[in-house]
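There's a structure below that I have some questions on.
With one protein chain held back, the other chains of the complex are shown just where they sit.
Order of writing sets the labels: A and B. Residues in every chain begin at 1.
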Amino acid sequence: MTLKEVKEILNAEVISGDHDLNKEIKCAFAAELLSDVLALAQEGALLITGFTHSQVVYAADAANLCAILFVRSRWPNEATQQLAIQKKIPLLSTSYMMFETCGILYEYGLKTCALKVEDGKD
Amino acid sequence: MTVFDIINLFGLQVKAGRDQLHQAITGGYASDLLSDVIAHSQKGNIWVTIQTHPNIVAVAAMKELAGIILTGGREPDKETVHKAQEEGIPLLVSPLFTFELVGQLYEKGISGMNPC
Partner (left out) sequence: MERTDNNILIHKTFHIEGGNFPNAGTISDQVKKTLKEAGFPNSIIRRIAIATFEAEMNVICYAKQGELSLFITPHSLKVVVDDEGHGILDINLAMSEGYSTADEKIRELGFGAGMGLPNIKKNTDEMILTSKFKQGTHLEFVVYLDRQETHLPFE
């Protein structure tokens, strides 16, 4: 699934990274604890979160994630948006709650990140 | 659908609240931010989270949620189990990550369409 499809399926707004919407999403990971994102989200994952602080962009960048989708109309501040542009991490925002967001994307065939993958160390 | 039904459907481990499994589920709520759950969850929701500390029970009791499912095989703190037992809040564990578990719950008709 591409980011463009995610945008259409969820009627999401693109906050930044308009030109990167053809990016293919490897898997999805939904969480608001950064440590879990760093430990468990796989490279190329779409992060689904309600957490909009700049740290989430740094974490996504450290873990080479594909993009961040904010739920329940959460919108990051200007500094976080600028950081995301600089890091080339597209940001999207949907009005759906996290539960509904996961449910709909799962229904459309987006896969979860694999459990307990020792990525990068194989 | 009741809490008991989803335990059977998804093979969830029951850590506490065994006598409260008959409750009907009104919908689902997924979040790891307690303030968000306090603000937006609805009575009778089943709450999916990776937070394991005792405060999740206080939040679930206050919002009269149907139960809590911890994802990613996360073990609740001892104090959390104790508190859930006391408050009669079903505390359940799934080995699946939040995205996958919510996807499957949604497929079975549990909606997360709470008004924003």
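In this text, a residue touches a chain if its C-beta (ideal position, glycine included) is under 8 Å from a C-beta of that chain, and two chains touch if they have at least 3 such contacts.
Every value quoted in this text rests on a predicted model; they were computed, and no experiment measured them.
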(Q) Please identify which residue in A:4, A:19, A:53 or A:88 touches the non-displayed chain. (A) A:53
Q: With the missing chain put back, which residues of chain A would touch it? List them for me.
A: 32-36, 38-39, 43, 51, 53-59, 61-64, 118, 120-121
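Here, only the chains that are shown with their structure count from here on.
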Q. Which chain B residues qualify as touching chain A in the complex?
A. 27-33, 36, 40, 48, 50-51, 72, 95-100, 102-107, 111-114, 116
Q) chain B touches which residues of chain A in the complex? A) 28-33, 36, 40, 48, 50-51, 72-73, 95-107, 112-113, 115
